[in-house]
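Coming up: subunit A.
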Amino acid sequence: QSPEDILAAAKAEGEVLVYTSSPDAEMEAKIAAFEASFPEIRVTHIRLPSGQLFTRFISEHDAGVTQADLLAAHSSALFQERPELFVPLTPENLPVLGEQQIIVTPENASYQIFSNDIQLVTYNTDTVSQDDLDAHLASWEDLADPRWKNKVALVDPRNSANQVSFLLNMERLYGDEWFTGFMANEPEIVGTASSASQQVAAGAFDILVPTIPSQSAAVREQGAPIGMYSPEGLSHVTSAGFAVPEGAAHKNAALVFANWLLSPEAQVIQCEFSGVPNIGIEDAACAKLLPEEFTPARDVIPAEDAERVFGLVGLQP
Partner candidate 1 sequence: MVIAAAPAKSPRIEITNLVKRYRREGGASITPVNDISLEVAGDELVVLLGPSGCGKTTLLRCVAGLERPDEGEIVIDGKVVFSAKRGIYLPAEQRELSMVFQSYALWPHMTVAQNVAYPLQSRRAPAGDIGARVSKVLAMVGVAGLEQQYPSQISGGQQQRVALARALVSGSSVVLFDEPLSNVDAQVRAQLRFELQSMQRSLGFSGLYVTHDQTEAMELGHRVAVLDAGVVAALDTPRNVYNRPPSDYVARFVGVANIWPGAIAATGPEGAMVEGAFGRIAVAPEGLANVEAANGRSVGVVTRPENLRLSHAASEQAEHSSLPARVVTQMFSGAHTEVVVELGGGVLATVWVQDQSRLEAFPAGAEAFVTIAHRQVVLVPGTAP
Partner candidate 2 sequence: MTALVARLRPFTLLTLLCAALIAVLLFYPLGRMVHSLAFGGTGGGFSDALGVLTQPWLAPVLFNTFVIVGSSTVLALAIGAVMAWGNVRTNASIGMLGTLLPIIPLLIPNVALAIGWVFLGAPRVGFLNGLLALLPFGLELNIYSWGGLIFVYTINAVPYVYLIVSAALRNLDPALEEAARINGAAPLRILRTVSLPAIRPALISAALLVTITSLGVYSIPSVIATTAKIDVLTTRIVFLLNRDFPPKLAEAQALGIIMLLAVLALWWIEVRMTRSGKAATVGGRATSTGVIDLGGWKWPFRLGSLAYLAMTSIVPIGALLIVSLQPFWTPKINWLALNFGNYHQALFVNRLVSGSLGNSLFLSGTGAVIAMVIAIVVAIFSINRFGLLSSLVDGAIKSSAAIPNMILAVAFLSAFAGAPFFLSGTTTILLMAFVVMYLPPGAIAASATVNQIGRDLREASSIAGAGEGRTVRKVIVPLAIPGFLSGMAIVFVHMMGDLSAAALLSGPNNPVVGFAILSVWEAGTFGVLAALSVMLCIINIGVIGLIFGVGRLFGRR
């Protein structure tokens, strides 16, 4: 099947249903651009948190239906655990793989990464000065600095593997002792990063870790006193990937849309909504690129590891 065949078939199919965990606004912007280029293909989407997205997909799969033509999630756990459910992605069916330089590569061929995020510190620009940051948060290790006692919030790692991965990396870099110092700062545990960033804006705490820019994009846009800051020592990168289910009704259209998602046009839109592109690209909109050295977040984490770090931050597993 040549790319032309796929495109022709896609136009015949005429539509794609995407299960995505991206914010609505971002998704709508992408769809608008895509439909402008491919007026024959209509894209609809359902937005869900990654966990529920997978649950929904897998339950439907078990019931014998495949609604989604494309999954686009901020976790690759499903793709890693059940690669057999997805169409292997190759330069043949996804030409962009051959055309562009893919920065973060997937664990297997069942999916591709289309967006990355570097985990940062969210801070309140009213109560934390640049000097504070320089003096007390030069490196991630400084989260244990007494400057942040009662001022730091940690996103509940029990909600997502990305957070666990972050803590595991902190453990790897700084050892158990670092946690003793960090816990002495009595970090507040907060439910979700996006709600906690607003509490940062309100002044409930000074800094919040680990966060990615999209989680506070909306409040920052409203002019809230919030900044993002990247300490030294760990570039922990979380990724979003897509995959095309084997049984998808509009497989070709899905492939066309997936292919487009990795195109420079789509990646620029991606940048506008925060997120770091996964192809080599030079564009004013995409000022932020991945550093030379970074640590990809793990989406599949053994239970023992997870339980160990929960214990380190004083949580029941």
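The candidates were selected such that all candidates are chains of the complex that A comes from, given by their letters.
Just so we're on the same page, a contact is a pair of C-beta atoms (placed from the backbone, for glycine too) under 8 Å apart; a residue touches a chain by one contact, two chains touch by 3 or more; residues count from 1.
No experiment lies behind these values; they were computed from the predicted model shown.
Of the numbered candidates 1 or 2, 2 is the chain that subunit A touches in this complex. Interface of subunit A with candidate 2 (complex): residues 17, 23-25, 44-49, 51-52, 54-56, 58-60, 62-65, 67, 75, 77-78, 81, 156, 158-161, 188-192, 194-195, 198-199, 201-204, 214-215, 218-219, 222-224, 300-301, 314-317.
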